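Missing here: one protein chain of the complex. Every other protein chain is in place.
So that you can tell them apart, the chains are marked A, B and C in the order they are listed, and the count of residues begins at 1 in each.
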Amino acid sequence: MDLDFTAAEDAFRTEARDWLAAHVPSAPLPSLETAEGFAAHREWERTLHADRWSVVSWPKEYGGRGASILQWLIFEEEYYAAGAPGRVSQNGINLLAPTLFEHADDEQRARVLPSMASGEVIWAQAWSEPEAGSDLASLRSTAVRTEGGWLLSGQKTWSSRAAFADRAFGLFRSDPDADRPHRGLTYLMFPLDAEGVTVRPIGRLDGKPAFAELFLDRVFVPDRDVIGEPGQGWRVAMSTAGNERGLTLRSPGRFTSAAERLTELWRSGPAADDTADTTDTALRDRVTDAVIGARAYQLFTYANASRIAAGGSIGAESSLNKVYWSDLDIALHETALDLLGPYGELSDEADEAPAHGSWAEGYTFSLAGPIYAGTNEIQRDIIAERLLGLPKGRR
Amino acid sequence: MDLDFTAAEDAFRTEARDWLAAHVPSAPLPSLETAEGFAAHREWERTLHADRWSVVSWPKEYGGRGASILQWLIFEEEYYAAGAPGRVSQNGINLLAPTLFEHADDEQRARVLPSMASGEVIWAQAWSEPEAGSDLASLRSTAVRTEGGWLLSGQKTWSSRAAFADRAFGLFRSDPDADRPHRGLTYLMFPLDAEGVTVRPIGRLDGKPAFAELFLDRVFVPDRDVIGEPGQGWRVAMSTAGNERGLTLRSPGRFTSAAERLTELWRSGPAADDTADTTDTALRDRVTDAVIGARAYQLFTYANASRIAAGGSIGAESSLNKVYWSDLDIALHETALDLLGPYGELSDEADEAPAHGSWAEGYTFSLAGPIYAGTNEIQRDIIAERLLGLPKGRR
Amino acid sequence: MRFLLDDEHRDFARSLDKMLTAAGPAKVARAWAAGDTAPGRAVWAKLAEAGVLALAVPEKHGGLGPLPVELAVAFEQLGRHAVPGPLVETVAAAALLDHLGDATLAADLLPGIAAGTTIASLRAPDSPYALDADAADTVLVTEGDTEGDTGGDTEGATLLLAAGAGPVQPSSDPARRLARPLGGTVLAQGPEVTAAAGHAAEVAAFAVAAQALGVGRTLLLETVEYVGGRTQFGVAIGTFQAVKHRLADTLIALEFAQPLVHAAALALASGDPDAGRAVAAAKVAACEATYTAARTALQLHGAVGYTDELDLSLWIRKARALRTAWGTPSACRTRVLAP
Partner (left out) sequence: MRFLLDDEHRDFARSLDKMLTAAGPAKVARAWAAGDTAPGRAVWAKLAEAGVLALAVPEKHGGLGPLPVELAVAFEQLGRHAVPGPLVETVAAAALLDHLGDATLAADLLPGIAAGTTIASLRAPDSPYALDADAADTVLVTEGDTEGDTGGDTEGATLLLAAGAGPVQPSSDPARRLARPLGGTVLAQGPEVTAAAGHAAEVAAFAVAAQALGVGRTLLLETVEYVGGRTQFGVAIGTFQAVKHRLADTLIALEFAQPLVHAAALALASGDPDAGRAVAAAKVAACEATYTAARTALQLHGAVGYTDELDLSLWIRKARALRTAWGTPSACRTRVLAP
């Protein structure tokens, strides 16, 4: 048992750190939930890709470095520590790509992955529907067989990034007569600019169009854009769902870096004309708990990475992650806003918002954590039933 | 709208305060959960009764002063502020007596109430059974008709005070064929020294026999000890249950006085050889929250008392009280133990336990709060369904 | 003792509720957020007509007050309906001017406040911003020793009339527009300004507490209604015990904060020297309860609660802003146990 990095891993860290120091924009990019910011973030994906930093864990043939999980964790730690921009490609890289690696054929991978790695194609997810939030099995949008492909119809919602993205992926009901609701679903990719697609951006709490509704009216999708077997979409999607909740969506580097910035904020105070009240031990304790929580999450992830490297796998345990990081993220940002005193009220768009509004935007972002990727209520049910073995109930 | 006491109420307060100052024992009595302490507390009841302070809200004919709710609240505030002993008669006075006033006949009142007021007869409650905790409707102990009365058989448990008390009251299944489980129950009073009664004391967390199991084997109870109609016990008991959860069991004076002692503890430190760390604002905030919580509970009770005085009544709202005071009581005592540092670990029986062990015993006592009188989980269900109107579920 | 609202209080609340419901408050708040203050000013006029703004102004200057209990009733309704504008600040400015005892100043400004023709703003001592300073007719600022509890041996504070406001700094509650007051002429100076500023801060914190309670009530009511209708896994989500308990805890927090707000009103009404403590306790309890209500509303609405399209977002975001306005939780807790 150890926490030691190899010389090769240390070298990888140094390489990543140096590259980031040289390339991370000195001023933060505009919010990626705006048209201007989306374009700037797409450009940043291109920069990352040019030096093979956009998808470090992918095989080299698709633009990656074949990095191990541990190397990926190292890269993420350095990435967040460097204050690098948010990843506009994250829906594709974290949700779609793992599914493609597991279920797609070679032609699909060769066609889809390189443009995802370069930021040329930005993907949106299209999971939810108005009547199917956490209860994905009750999806109603349909895929109807037609010559050479499928016709998609129905409505998707909470499609993150879809306001500005190029393509989307999701589940559609291809067999309305299947005996159980989660059978008869098919996993499909489709373009957002195709005929029959209407994208209606939805503003999140702070008004930015972070997601959209998609209205689909007989949108043609060729057979080659089905992932896995038709009717097997639920099974295909589950690997992605685990990923979203588990290791990849919220890398520990995000929280250790935020906890460090929080500690710095506590020590230095919110603004030039103010001073921190470091004698307020109630606030200090909340900073400490964020520091401890981020470290615990990092160590827990190291343990999981070690387990995977030793041939193990992560199943329902990903629900532990989901609840932990989402609660931690909110506590961390609430503490930051409280440290900011009157400046904590400012919107991230206020000129005078501390840290270019990153605490304010991070707080808004954190509030979604316990909701998406399966609400924390659902996750606690899963933990109780699958990890603790408690009897299922009607909830 | 006002918070003003009348001159008569102020006079009543002064009278109570003066009497308490003259009579409250200068050294605390031994714990009422011990044989020695039980006897001492019974003696204290006698002292209270001698000057009509044991049941201030009862009519004068039964030993009370016909005090209004507000006067009762005033008395309780003074009682706890004076550090007066715990009330060993409380099961009788708070749980049985209200039922007698509502459902008993004159003969029963005249027979039962005076000896309850004087402490001559101490009552234990006998609600729960091993398979019926929060789910009282599933009671199994039986009352079988016999000449001139009933024969009680079965097992009761968590019978508080029963280790040393004289008599008990509870519900028994008199009609096993009733169409619904909460019908066919009868409310009865019975002696704990009768033939067929076996009392097995149970130690609570700190080992003290605060409650007992009762084994009943054909215990004869005459008809005159049935309260209300046979078979109507559930309805009769519900008035008592509301009382237990609501106004009477936990008077605000208990918490305002504890919050004041907590504030004093925070200001002065736990022991002569130690000093308080009043710069620890995290602990200070917890003291503050206890002070605010106790004040809120007091004011909420004043509002309820005003509502009752204006002809209103308290129904499911008593569940709000139950959850609030029980959570407050734990938080208050946890804070006290944390302020005590290493002395917070001491049992209440340790010679060196601060405040004669009252914080330690109070903490142990507080832990039972969210469990008895209907667990807080049940109370939250009641609040959601009856006060907020949420649909019933299978939980 | 009769620690219950009187019939007249309840009638007052009902009439405000009716008037504000008719005004379509979400639309008014959205317009205010976008810089169109006309609908907000129209509501302001109606509030003045209903006597709300006169409640903080003494009779000799055209008011009905000060009447803190009635203010509590009114501000709870203002919170329930998310009415925009510097209502707290205007009432606090009135309290300051009334307490200051400068007859000329009072006669200059108070009648307009009472009549609803003067919208005022006042900068809180712990903030660089004055709420809606760009939309206010009169912006007051206190500087120097504004704490009001440092005894007599001080030069005291200065009261300034600002010459304008800097650029609007949007709040996370879009209906709150923050700006730094600019420059200013001195209106008064001395220990009496310190005392008046301290009193004004208490009144402001008290009004925020009442307003927050109203915000919390709306959040709870709307969420209860939503979970009764929304189905997942074949049943209304309101049947899930986790949902029930979270809403039950929210109700408990609001129900026990309410009497603290009323007690603070009575303390202010009677000139109780401990009123500041009562206000601080009410503020922290009401604002924490309301923030809990906002977190609950957001979580139980799920994604739809996370959108600004849902009008409820106006209340969700206001809950956070009120939590720190005119006294952070930490400052309020400090005040409760201060010697």
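Definition applied: contacts are C-beta pairs under 8 Å (C-beta built on N, C-alpha and C of every residue); 3 or more make two chains touch, one makes a residue touch a chain.
Fair warning: this is a prediction, and the values are worked out from it, not measured in the lab.
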item	value
Chains on display which the left-out chain touches in the complete complex	A, B, C
Residue in contact with the excluded chain [from C:90, C:241, C:299 or C:328]	C:241
Among B:34, B:54, B:91 or B:128, residue touching the chain not depicted	B:128
Residue touching the undisplayed chain, where the options are B:25, B:207 or B:389	B:207
Interface with the undisplayed chain - residues on chain C	240-242, 245
Chain A residues that touch the omitted chain in the full complex	1-6, 9, 70, 263, 266, 281, 284-285, 287-289, 291-293, 295-297, 299-300, 302-303, 305-307, 309-310, 320, 323-324, 377, 379-381, 383-385, 387-395
Where the unshown chain meets chain B, residue by residue	128, 131, 133-135, 138, 157-158, 202-207, 211, 273, 280, 282-283, 337-338, 341-342, 344-347, 349-353, 360, 363-364, 367-368, 370-372, 375-377, 380, 394-395
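As a working rule, only the chains that are shown with their structure count from here on.
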item	value
Pair exhibiting more inter-chain C-beta contacts, A-C or B-C	B-C
Inter-centroid spacing, chain B versus chain A (mean Cα positions, whole Å)	52
Whole-Å gap separating chain B and chain C, where each centre is the average of the chain's CA atoms	40
Junction residues of chain C, two or more chains touched	235, 240-241, 243, 330, 333
Sites on chain A at which at least two other chains make contact	280, 282-283, 394
